[in-house]
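With one protein chain held back, the other chains of the complex are shown just where they sit.
By letter and in written order, the chains are A, B and C; residue numbering begins at 1 in each of them.
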Amino acid sequence: MSDFEPKIVAFFCNWCTYTAADLAGTSRMKYAPNIRVIRVMCSGRVDPQFVLEAFAKGADGVLIGGCHPGDCHYQRGNYKARRRILMLQRVLEEFGIEKERLRLEWISASEGDKVRKVANDMTEQIARLGPLRRGDEHG
Amino acid sequence: MSEEIRVGVYVCHCGSNIAGIIDVKSVAEEASKYPNVVVSREYKYMCSDPGQALIQEDIKQHNLNRIVVASCSPLLHEHTFRNATEKGGVNPFLFQMVNLREHDSWVHEDKEKATKKAIALVRAAVRRVALHSALERKEVPINPDVLIVGGGIAGIHAALTLANAGKLVYLVEKEPTIGGHMAKFDKTFPTLDCAACILTPKMTQVRAHPNIRLWSYSEVAGVDGFVGNFRVKVKRKPRYVDEEACIGCLACIEACIYKEGKFPDEFNMGLSKRKPIYFPFPQAVPQLAVIDPETCIEFKTGKCKKTCVAACDRNAIDFTQKETIEEISVGTIILATGFKAFDASRMPEYGYGTLSNVYTALEIERLVNSSGPTAGEVVLKNGQHPKSVGIIHCVGSRDEKTNKWCSRVCCMYSLKLAHLLREHTGAEIYNFYIDMRAPGKGYEEFYDRLLQEDGTHFIRGRVAEVTDWAMTEEEEGRLVIRVEDTLAGFVRRIPCDMVVLSVGLEPTPDAQDVRRMFNISCSTEGFFLERHPKLAPVNTFTDGIFLAGTCQGPKDIPDTVAQAGAAAAEALALIDRGSIELEPNTAYVVEDKCSGCHTCIALCPYNAISYDEEKKVAQINEALCKGCGTCVAACPSSAIVQRLFEDAEILEEIEGVLL
Amino acid sequence: MKKYLYYPGCSLKGTGKAYEESLIPVFKTLDAELHEIDDWNCCGATAYMSVDELKAFALAARNLAIAEKEGGSDLVAPCAACYLVLSKAQQYMREYPSERHEVSEALKGVGLTYSDTIKVRHPLDVLINDIGLKEISSKVKKSLKGLKIAPYYGCQIVRPYATFDDQYNPTTMDDLIKACGAEVVYYPLKTRCCGGSLTGTIPEVGVRLAYILLREARKRGADMLVTACPLCQFNLDGYQDQMKRRYEEMSMPILYFTQILGLAFGIPAKELGFRRSIISANSALDMRGIVHV
Partner (left out) sequence: MSMAEKLKLAMYWAASCGGCEISIVDLNEKILDVIKVADFVFWPVAMDFKYSDVEAMPDKFIDVCLFNGAIRSSENEHIAHLLRRKSKILIAYGACAYNGGIPGLANITNRQGMFDTVYKTISTNQNTLPKISARVPEGELELPQLYDTVKSLAQVVDVDYYVPGCPPAPKIVEASIDAIASGKLPPKGSVIGPSKALCEECPREKTDKKITAMKRTFEGMPDTKKCLLEQGYLCMGPATREGCGTPCINANMPCTGCSGPADDVTDQGAKMMSALTSVLALEGEENVSEENVLKMIQEFPDPMGVFYKYTMPTSTLKRRVMK
């Protein structure tokens, strides 16, 4: 593996996944330092523009973490997130960006270990895909 | 924004928790180079008084108008630092927190990379905070009434504490009587005082208390609203006996056409029989008879003589009773829904349900109890007294295949039962344990005492099986416990007449439904999740909902009562404050951008969005808005803004972290 | 008609011939066809497994690959040892990429590939879960009423994989016996060791273990033991003379569950390999007045 360090922007919902990430911390679980978490109140707050902006501004991957279906603190926000992300993945592929670079994970407040697993797994996966080439061909 | 932005950045060492991994000095140095940053410091403990004072002095000296603190999780200390910022004379929302501990130093080992990440996170916060605008704190009043779910010792104790403090308490219990598991116990460890003697007085207090509305045989059917203003639906199951009229004289039960009890008695773990109309147990609260429609002839055939009706001179019996739904409003909720004992038949190797004379600990509690099915006489199925009894610890605990956790009470109650069984029968008692765990006041001493009692033996080893397969004369017709004695270092076969399975504690089967209904979380094993294992053990992630007793995890009676008290105190603290502050992270519509496309309206789970026919734009009722931001993300013309989470702020954060 | 791929393994062609002889007609009666896969080889059990696991898995995988090539998804492996090894090979290939890699390399060598589409099934599993007790009972022509049978499962079909039955108290065979009208003797030793290969290597241990099983069965009034494993059958049946020399005479017939089913379906005993037993079941059957010629 080259010394490529993937940059992954993560949007974690305040109630489940952000809390789970805190739990991973208090439990001193170790995972790849490539994930940078941005806290939102609900995965339903994640605007597709954020994801595209992240890719355009240098992210190699984007991770969205929300409560499991049925567990959303705001009842149904995560269902919107699910539909948006699935559509976005299709569009990304047409933009020539592998859909693996955008990932949606349901991680409940008690699943600190899942945060660790997902962070490591995604970092490894993105590392395999290599750096995201921006769409700025010239000439 | 015309004013000049002046940011102060504070990087916390948190002792070595952060500084041990992250080079805080260089983080602070880097931050000092960013636009708008006027001061950038690192300090040992930002949450300490001097730490907070530091912020306030800087605000005065450098007239800062934005604050960034890079320390631990905002879920832990955001409040602290917002207050510090406000004390310094800056609006508390012109503040941004960076989570360097939980999300960086505690989870990464590579110092260089961890530091780089820290710098990126701080950069993001600095960029973001520049766009923050001053916000009003949002307060909502707290309804002083309290709902307590579950009438075991936890619910009872919490209810009495609150009621004595003059609060109105609704105590909802699913069974016909309160008392829970504790009411079934004979004695309690380590003091061996009788459970009924200490519990029943509290039960009667509940019944008599003017501030307690006791709804037994009832279940919560629905919850909405939020801290301070919950609206709760309670389903009241019909007991077919008029609560007002019945005085608990038992005449109806006497008169039932079943002369003898015929159906397994729940309270005695099925070891005795009851009639279709019955009294859960003599000290039951409320003192009301209840009819079980599953077994009552009138319900099954409609052709019963109804001798019970005739016997009741207060006409309390009413076969026409229907389930009713009561609606109440409360400000706070305490969940005390208790535990379920592990189902021993899940471990067939121990023969529960297939071999006679294999009992669970709860059954033994009833057997040794003088008001139990045998009036306290411990007899085998063949009527004889056991000469030897084996007590198997950790059944359904500390086991990969069933439950991984230690149930915390089994060691001690096994000792208690060992003592009681020895006392009642004089039998040889064998304890089979993995480790003896006696961490509690007087517990180790109690263990010591049992070690001294002759006829009580301790064998360290996990039992492989209980079988009636005899290899020797001595074993014939008895139960054989096969175990590797890990102290003696060989496999032993120990014949016993009676085997007691010390079953562990599990979440109740409906824990997941309850969790969803109250919008709280469960830990992986299924017990309700507390907000913080050390600092907020009775709080949940949902404000205004608290936990008491074993629904949060296995615990003994002293701990349960202590926690119930704590939950009551937390509720009181909220109630007496009179109001609670909410995050001002609500959304609003920018009217001159809204085209009235109606996309957002159906998205709101709280119906906070409506369409203004006059102005032809959407409107958000901020009293109803909970600040999820779903509509903001959905608005196709970016006409909805969420305070504290504005698009521009998040976009800055994105650029910031991408260092 | 249900079709199943069939992997007999060495036992069912040798010491356990009676198993195959009864299995096939029983399945036919139940309108299920067993199609023996072509050119199968040793499952990899016994010596191989202990000497070189990887080679053992390669052997097992070859059989799986052949099954896959022949099409169909369910591979019936009646011998408990085969059932265990094939399942184990599958699990290892799933869990350890390195194993999977080496095994597929080996397979390539003989022009085969395995893409993990085969379900390894034990006849008990198929009978109970695919065909069902209702169907089976409906095929019973001669009830075995009065016959007292101790069901003996042995270790390999429930340990470590308890995929279709309980690990400590398996009951699939019990149900089949009941379906035949016979009486199931409560037999707590149903999964205890039969002596395995120890009967050959350390007889004083192996034979003792086997003896304990039979003694307990007799004590509980069993007329016979019924098993699902050729090795168990062989040990318990074949070493009774040694038991006699070392301990006492048992003369306890040891049959395959398929033989019992066949009998109940009205298939003549001689077509079910009864004659192959060392301890004949005739007297036991006569005693209970069951026609078996």
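The criterion applied here is as follows: contacts are C-beta pairs under 8 Å (C-beta built on N, C-alpha and C of every residue); 3 or more make two chains touch, one makes a residue touch a chain.
Everything numeric in this text was worked out from a predicted model, so none of it was measured.
Chemist: Identify the visible chains that the left-out chain touches across the whole complex.
Modeler: When the entire complex is considered, the left-out chain reaches A, B.
Chemist: Which listed residue (A:80, A:103 or A:116) would be found touching the missing chain in the intact complex?
Modeler: Selected residue, touching the omitted chain: A:80.
Chemist: Need a quick check: the contact residues on subunit A for the chain that isn't drawn.
Modeler: On the side of subunit A, residues 47-49, 51-53, 55-56, 69-70, 76, 79-80, 82-84, 86-88, 90-91, 94-97, 132-139 touch the unshown chain.
Chemist: Across the whole complex, list the residues on subunit B that are touched by the chain not included here.
Modeler: These residues of subunit B touch the chain that is not shown: 592-599, 601-603, 616, 630, 633-638.
Quick note on the criterion: only the chains that are shown with their structure count from here on.
Chemist: Provide the C-alpha centroid distance between subunit A and subunit C, rounded to the nearest whole angstrom.
Modeler: 50
Chemist: How big is the gap, in whole Å, between where the Cα atoms of subunit B centre and where those of subunit C centre?
Modeler: Here the centre of subunit C sits 49 Å away from the centre of subunit B.
Chemist: Based only on mean CA positions, could you tell me how far subunit A sits from subunit B in angstrom?
Modeler: Each chain's C-alpha centroid was found; their separation is 31 Å.
Chemist: Give the residues of subunit B that touch two or more other chains, as numbers and ranges in rising order.
Modeler: none
Chemist: Send over the residues of subunit A in touch with two or more other chains.
Modeler: Expected reply: no residues.
Chemist: Enumerate the contact residues on subunit B facing subunit C in the complex.
Modeler: 347-349, 354, 465, 467-469, 471
Chemist: Once bound in the complex, which stretches of subunit A touch subunit B?
Modeler: Residues of subunit A touching subunit B: 5, 7, 9, 14-16, 18-19, 21-22, 24-26, 28-31, 33, 36-42, 44-50, 53-54, 57-59, 70-71, 73-77, 80, 84, 108-111, 116.
Chemist: Inside the complex, what are the residues of subunit C that reach subunit B?
Modeler: So the residues of subunit C touching subunit B come out as 166, 168-169, 186, 188-189, 212, 216.
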